[in-house]
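Right, one structure below, let's go through it.
Omission of a single protein chain aside, the complex is shown with its protein chains in their original locations.
Now for subunit A:
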Amino acid sequence: MSGMHGTETTAGPIEGPVPPEATSATGEAGSNPQAMAAVVAAVEAALPPDAVVSDHIRLRTYECDGLAHYRVTPALVVLPETTEQLAAVVRACSDHGVPFVARGSGTGLSGGALPRADGVLVVTSRMRTIHEIRPEDQRAVVDPGVINLDVTHAAGPKGYYYAPDPSSQQICSIGGNLAENSGGAHCLKYGFTTNHVLGAEFVTPQGDVVQLGGMAPDSPGYDLLGAVVGSEGTLGIATRTIVKLTRLPQEVRTVLAGFASTDDAGAATSAIIGAGIVPAAIEMMDALAIEAAEAATHCDYPAGAGAVLVIELDGAAVEVEHEFAQVERICQEHHAFATRVATDPAERALIWKGRKSAFAAVGRISPDYIVQDGVIPRTALPGVLRSIAELSESSGVRVANVFHAGDGNLHPLVLFDDAVEGAAEAAEAVSGAILDLCISHGGSITGEHGVGIDKAAYMPKMFSDEDLDTMQLVRCAFDPDGVANPGKVFPTPRLCGEVPGKKKGAPHPLVAAGKATAF
């Protein structure tokens, strides 16, 4: 996924009012101080004293995730150590109608773990046990707070690794990955978190603990785990998780190719895929992103390049050798003027260093910036890049492009200086226009960072009311009281009401007041 440190991947901490989504509708039930007091009492009875944080100064350290321009101080932070403790917290919230938000390492880039002022923040950072590494089953069993890269480190000696590799993988957690369905540079070939999570112990918004999926595939019944992965904490909290381990490839080869323009690099990407090659990764950076990376990491990318591609091939040695020759030829045919090949881990790390640090590096060339995340069909790449360039030119807002070219996942970095009046707004406008471009090309408003609070307002541009209502059915099945991370993903607060055809009580006060729609 994107940047590694919250403060580097934001539009600058814009302190100020919380967006309306964070406080509206569902917040009102929980803003009841008596309810919160009851939750505090229940939580203090169930958790060790040092696992409950209510001191205002300490609470403030949890006020944002990786999207730091949204900030809300939670009413209470809890740090459970076991599923039982976590379930007790959720049960207390459910009993008293208090919203809760789950948080792993807090690296998310869409504000998915933004706390609620009237709610409890459930932090999984003390649940960090890797329970089992089972190469014979190609599975690992890990707690939700376990760091992504630690799974790979633990499995490595057995010849395995955990494939999803968001670029924050040194600090992001498996639980957060599961909630966001995190991707990474290598999902072109290996898929996303959803393809690698096989089972999870799951705490429902009522505080019940159920098992979803398992060690074996195709558990009978609905694939609830499939719905939970990527639901951004709005359906409950996964705890002990069973993930798939992938056999390390025999051979890995990484190529860095410099091109005069993004058009050439984009055409080369299409030609590689068109040749029937499925690389482990194809990443692109444009001139501005290269300039930033060079300033930050001295990664020695080809001088004067209008674009670079980082192409990684992995698999059986003979195939990699063969595909490498094809890739080299295709790059030359598309006027690559410089190529560099890494065959050992040190050389590979050097090539990746520039790419992986790109978001942070942009801080070298701009005081503030927005990290955008949108997806287009790969074949639309050249046209969309030209449109972004036109947007940039007409608005005077600089945009650096870094992206997963293989699967059309763009990460434009929209640069601005918050000290200049109106600059943040202009940057926001360009950033939004880029999402509109993605939608108009049949793409998506988010490839891996999630909707969270940041893009909830864009959901109606991508989905019809009927689509969103249907998703809401799932939400209502899991969380009829709307206590699990309310205000995220969906643009308008909705109440679930009774199941149609069943007895109905008096209308919810918010419905009666015309503030929310019963559903």
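Here is the rule we go by: a residue touches a chain if its C-beta (ideal position, glycine included) is under 8 Å from a C-beta of that chain, and two chains touch if they have at least 3 such contacts; residues count from 1.
In the analysis below, contacts and distances are computed from a predicted model.
Visitor: Refer to UniProt and select, among "Sulfurtransferase complex subunit TusD", "Glycolate oxidase FAD binding subunit", "Ferrous iron transport protein B" or "Amino acid/amide ABC transporter membrane protein 2, HAAT family", the name of the complex member that is left out.
Guide: Matching the unshown chain against "Sulfurtransferase complex subunit TusD", "Glycolate oxidase FAD binding subunit", "Ferrous iron transport protein B" or "Amino acid/amide ABC transporter membrane protein 2, HAAT family" yields "Glycolate oxidase FAD binding subunit".
Visitor: Please identify which residue in A:219, A:366, A:387 or A:492 touches the non-displayed chain.
Guide: Candidates A:219, A:366, A:387 or A:492; residue touching the omitted chain: A:219.
Visitor: Among A:97, A:156, A:302 or A:315, which one is in touch with the chain left out?
Guide: The missing chain is touched by A:315.
Visitor: Which one touches the absent chain: A:37, A:349, A:420 or A:473?
Guide: Once the missing chain is taken into account, the touching residue is A:473.
Visitor: Name every residue on subunit A in touch with the hidden partner chain.
Guide: Subunit A touches the missing chain through residues 134-139, 159, 180-181, 183, 187, 191-192, 194-195, 202, 204, 210-212, 214-227, 229-231, 247-250, 270, 273-274, 276-278, 315-319, 322, 375-379, 404, 407-409, 442-451, 455, 459, 462-464, 466-471, 473-478, 489, 499-502.
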